[in-house]
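One protein chain is absent from this view; the other protein chains keep their places.
We call the chains A and B, going by the order they appear; numbering starts again at 1 in every chain.
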Amino acid sequence: MMPVWLDDFLWTYQNVVYALGINGLLALSMYVVLAVGQLSLGQAAFMGMGAYASALLTLKLHLPFAVVLPAATIPPVLFALAIGTPTLRLSGVYLAIATIGLGEVLRAVYLNVDALGGALGISGIPERAGMVSIYGLLIAALAILWLVARSGIGRAMEAMREDEIAAAVMGVNVQRYRLGALLASAVLAGAAGALSAHVSSFIGPNEYGFEPAVTILSYALLGGISSPFAPVAGAWILTLLPEALRGFADLRLVFNGLIIVVVVLFLPNGLLPLRMRRWVK
Amino acid sequence: MSLLEITALTVRFAGLVAVDAVDLTVDAGSIHALIGPNGAGKTTTFNLITGLIAPTSGTIRLDGVDITALPAFRRAGFGMARSFQNIRIFAGLTVLENVLTGLHAGLTSNLLDVVLRLPGFRRQERDAVARARAALEIVGLAARADDAATALAYGDQRRLEIARAIVARPRLLLLDEPAAGMNPAETEALAALVRRIRDAGTTVLLVEHDMGFVMGIADRVTVLNFGRRIADGAPAAVRRDPAVITAYLGAKVAARLEAAG
Partner (left out) sequence: MLAQQLINGVLLGSTYALFALGFTLMFGVLKVVNLTYGFYFSAGAFFALHMTKQWGWPIWAALPAAALASGVVAVVLDWLLLTRLRRINAPELASLMVTLGAVLALYAGMTTWLGPDIRRLPAGVLGGEALVLGDLRITEAQILILLATVILVGGLLALMRLTPIGLALRAMAEKPDAAGLMGIDTAKLAALVSLVCGGLAGAGGVLIGLNFNAIQPYMGEAMMLRGFVVIIIGGLGDVKGALIAGLLLGVVETLTAGYIDSGLKEAVAFVMLVAVLWTRPAGLFGRAHIQRA
């Protein structure tokens, strides 16, 4: 069915291709939040919750993956509700601060609770996810977000992002959109976590903390948020680029951090000038 | 018949009483002006009416319904719209898209409709675009519909804000200093526009500093000073009211004018 060269290519670079898909989902989970003018840094933590929840559901309850994947998004969504609801009426700084620490807090929990594997993490997770589930979800998410962007909801989101007061006077329920975006981000990141857990057979407590949280932000800032495709492009660039720098894991982080600094100070629209075509009827 | 009825509206910010027990009644189908020296509390009153600030006490009734506790974003659905003192158009959207945001309260498509592009959603979008174009026609910006909003000159941006405010055919339109920065010709055109809007069935409450504009267009004028209402009535009467003259020009001038007869 597939040409031989493609088959060989995929087999060799499988992990990278998986990573592109999963990081794309993570970039989208940051996109939805930024698109309504919020800053949440909980995506890595939500991913971790999804990963651990899915691993336990598969290994302890032996549920089929089709059930595990959506079920794994429930803990992140609950946490998003717990943190998001009280901060709805507060300035954006509160949500950002509350979510920064979440990953580290959970790291301590994962390390100290035996049922979650402690420092050794959880291993032996069967490979239940693959190209189809990862890219299927990524494409579906892109399609949905793209369709939403080109509608009254998308206009409301962009209005909110620019001027919350004016948007509210136009009738936009700013708080509902903020909470909705946060929950969507929890679903996307949680799903990314579940998928990632089921393509790499092992997950550990140190993979979902501060560094990945900031890295996910760098995806969205690099690509910009002019359309849902932009942050995914940012994620792909930042995922592929350091493949050349493999072995210099910390330098990669330095690079991601510097990207954020440069973008915020000098390139507020992101590096890539992808603009969504304005629709005209 | 009164459309907007404000009773004893008061708001206090950490010791400063910005609006002090103000009563205001706007009759349906009229053009009502709210004037007063700088800092009198006019824009604060607007912010109270549109729900951006919560009053310390008092009530606001729209068409008999008490909306005092209604959150800002719900008031659009109740038939209230406004323009802002410092233009607040959405820079990232086109002219047409800006006007479309004014219809947000009436767009009832939910997420499912949008994603599946159901016929109901498509019809709503088509209608919305048609209504937006009509609103642009009324303010004279129809030709610029697909331009970036930021490409418009200042005066045109003001008109864009008005188009965005009237597109949903509000019962009450609040205009905050619509004539600011306009030359006499533009002001004349604006007056004509406001009259057209009133004739189409929208009641207008406006804040303005341009006295010529106000006196020429308003059916009724309310004057605020230091947060309190000091005069209310027909333009000619208000203009001669000694309290008003004192507020604007000082007591000495008022006395001299009084002496001169």
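Throughout what follows, a contact is a pair of C-beta atoms (placed from the backbone, for glycine too) under 8 Å apart; a residue touches a chain by one contact, two chains touch by 3 or more.
Computed from a prediction, not measured in an experiment: that's the story for all the values here.
Of the listed positions A:Ala66, A:Leu120 or A:Leu258, the one in contact with the omitted chain in the full complex is A:Leu258. Across A:Thr73, A:Thr87, A:Ser226 or A:Thr239, the single residue that touches the chain missing here is A:Thr87.
Across A:Ile97, A:Leu120, A:Ala143 or A:Leu240, the residue that sits in touch with the chain not pictured is A:Ile97. With the whole complex as reference, residues 39, 41, 82-83, 85-87, 89-94, 96-98, 100-102, 104-105, 107-109, 111-113, 164-165, 167-168, 174-175, 210-211, 214-215, 217-218, 221, 248, 250-261, 264-265 of chain A touch the missing chain.
Keep in mind that, in the parts below, only the chains that are shown with their structure count from here on.
Centre-to-centre separation between chain A and chain B, using Cα means, comes to 42 Å. Residues of chain B touching chain A in their complex: 50, 52, 72-77, 81-82, 84, 88-94, 96-97, 100-107, 109, 111, 114-115, 117, 121, 124-126, 128-129, 146, 164. On the chain A side of its complex with chain B, the touching residues are 144, 147-148, 151-153, 155-156, 158-159, 161-163, 165-174, 278, 280-281.
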